[in-house]
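Excluded from the complex is one protein chain; the other protein chains are retained at their positions.
Residue numbering begins at 1 within each chain, and the chains themselves are lettered A, B and C in the order written.
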Amino acid sequence: MTTRVLLTGFEPFGGESVNPSWQAVERVAATPPPGLDVHALLLPCAFDVSLDVLREAVARLGPDLVVCTGQAGGRPDVTPERVAINLDDARIPDNTGFQPVDREVVPGGPAAYFSTLPVKACVAAIRAAGLPASVSHTAGTFVCNHVAYGLAHLLATEYPTVRGGFVHLPYAPEQVTARQQPSLPVAASAEALRVLLSAAAAAATDLPVSEGAIS
Amino acid sequence: MTTRVLLTGFEPFGGESVNPSWQAVERVAATPPPGLDVHALLLPCAFDVSLDVLREAVARLGPDLVVCTGQAGGRPDVTPERVAINLDDARIPDNTGFQPVDREVVPGGPAAYFSTLPVKACVAAIRAAGLPASVSHTAGTFVCNHVAYGLAHLLATEYPTVRGGFVHLPYAPEQVTARQQPSLPVAASAEALRVLLSAAAAAATDLPVSEGAIS
Amino acid sequence: MTTRVLLTGFEPFGGESVNPSWQAVERVAATPPPGLDVHALLLPCAFDVSLDVLREAVARLGPDLVVCTGQAGGRPDVTPERVAINLDDARIPDNTGFQPVDREVVPGGPAAYFSTLPVKACVAAIRAAGLPASVSHTAGTFVCNHVAYGLAHLLATEYPTVRGGFVHLPYAPEQVTARQQPSLPVAASAEALRVLLSAAAAAATDLPVSEGAIS
Partner (left out) sequence: MTTRVLLTGFEPFGGESVNPSWQAVERVAATPPPGLDVHALLLPCAFDVSLDVLREAVARLGPDLVVCTGQAGGRPDVTPERVAINLDDARIPDNTGFQPVDREVVPGGPAAYFSTLPVKACVAAIRAAGLPASVSHTAGTFVCNHVAYGLAHLLATEYPTVRGGFVHLPYAPEQVTARQQPSLPVAASAEALRVLLSAAAAAATDLPVSEGAIS
């Protein structure tokens, strides 16, 4: 049976002209992994609208799996986020000019949600494909974490059988040509996402191995 | 009126012969900030014992403020932790040889607790003293996060009027003489802790400024 | 008229099972840039043999341009080396077990040679192709610098009309799957080398722009 997947990426923000998350998502949707029906969705980099757009798409598509992706400038590898926190604290304005400080994503919601993706199985599968990955324990406090938390809250409260989570991707090389920062080509990030989606669709439980961090 | 402070540091772990957190704590207790009555407590780097030791000390001392500190190897600055998560996932064994994977710190506890320290006021005060600091949004998944979460849970459930949180400190220079990693002398970390304690004792609410992270 | 290019890469060293420099060189030789006749040469990661192999190939092929490449683990971008120094100081043994300390590459040779590649034009061309690059001012003191210096000395003393230099490449992603270090896929490194070779073949002089380093 086909697994229906909602896969989201963000529009560019912070002065960038591209966002590797959307570029990768488009590639995955164009050439999805076998057995997966992948629907791509572009999210605005905007606190207040992003979750409305996501919620509408989940309601419309009825996916089995929801994976949201974003750009993590400076990270060298693909990082499934294990946790999202109930906090907006924006160091820069979002694309609408809005810059919330110390606001809850969901007023009265729990302090955090853990991803319902099998993050360690996902990381192991990406590595087995020869691509770099690790589990992250912070998605920041900007729109990415906002969407990661909002998605987790939506699934926990309204779609308890749907699994989902957030994945951060490195800069694309074209973004760092003169910056001496790590990057990963969009084709490689897309391939990592394909492998991740297959692993997430296949595994009901996660691997019993440590991918923890000392600090 | 004097504020009674319980200030903890860890014993060395991971092959190190010192832990800058305990070295700094000893200095602060020997020369505390004005108006603060600081009690130093050494915590074992052990998942199962550390929280017993902490709980006993809180019960015995009746502090107004509890600040636990630990070593964050590789970080260049003093980092008050804004959040602690209900997850033990040990990349290395603790000092008793125990290495939990994907275990809750407190079975059935909330996914996370936010610090009840005014972390932004603390960071601002440390910077004003000429020392480097930033807010962190992950304390890892080892014994430091275990204690950070356990402390938050203890205060939330049994001592709701007591404020507390966790602070990570850089390596001491003597730990990285040949490693090309960032460090901060223990005297500087101790001074940062003094300033932090004074700020935490003084401020009932935090500063309305962003110290967020993009990712 | 066709430019004849000798392009070298290294065998794996330091416990790695691949060396991205040789992988990239093989790709460039298989699909060279237009107008270039590219001859690939594998160099052993060995102080004493590497330069013999290089010297023999230069004598045999009579190239117009010689570009040697190597792996720079940890660098995020493609880095033409501007300078090579007359110093072997090996932190680890080479692949023959030899570990020279404070030895000259060429006894009595000059302290350093500057690359005769137009390094800034090369960097600009790679960036224009959407790939990350910067000028480096140290090739280290291991076999890479040994070959960089030995090549420069050979060309300066015996082939003054032949231009040449050394280029460092990042790890391949498959080398860092679980290491959280920067990488660049071999296909991208190969494309950067193609662009570099074309730029080096075309430009007699370098661009008058700064690519300097503060420290």
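Throughout what follows, a contact is a pair of C-beta atoms (placed from the backbone, for glycine too) under 8 Å apart; a residue touches a chain by one contact, two chains touch by 3 or more.
This structure is a prediction, so every number in the text was calculated from the model and none was measured.
Here the chain not displayed is in touch, across the complete complex, with B, C.
Of the listed positions C:Val25, C:Ala46, C:Val83 or C:Val176, the one in contact with the omitted chain in the full complex is C:Val83. Considering C:Asp64, C:Glu174 or C:Glu211, the position touching the chain not shown turns out to be C:Glu211 (whole complex).
Only one of C:Ala30, C:Ala59, C:Ala111 or C:Ala202 touches the absent chain when the whole complex is considered: C:Ala111.
As for the chain not pictured, it touches chain B at residues 76-77, 126-127, 130-134, 173-174, 176-185, 188. Where chain C meets the missing chain, the touching residues are 14, 70-75, 82-83, 85, 87-92, 99, 101-102, 110-114, 137-142, 144, 168, 206, 208-215.
The definition used in the following text is that only the chains that are shown with their structure count from here on.
Taken chain by chain, the contacts run in an open path, each chain touching the next and the two ends left apart. Among all pairs of chains, A-B has the largest number of C-beta pairs in contact. Mean C-alpha positions place chain B and chain C at a centre distance of 47 Å. Averaged C-alpha coordinates give centres for chain A and chain B that are 30 Å from one another. In this assembly, the C-alpha centroid of chain A lies 38 Å from the C-alpha centroid of chain C.
Of all residues in chain B, none touches two or more other chains.
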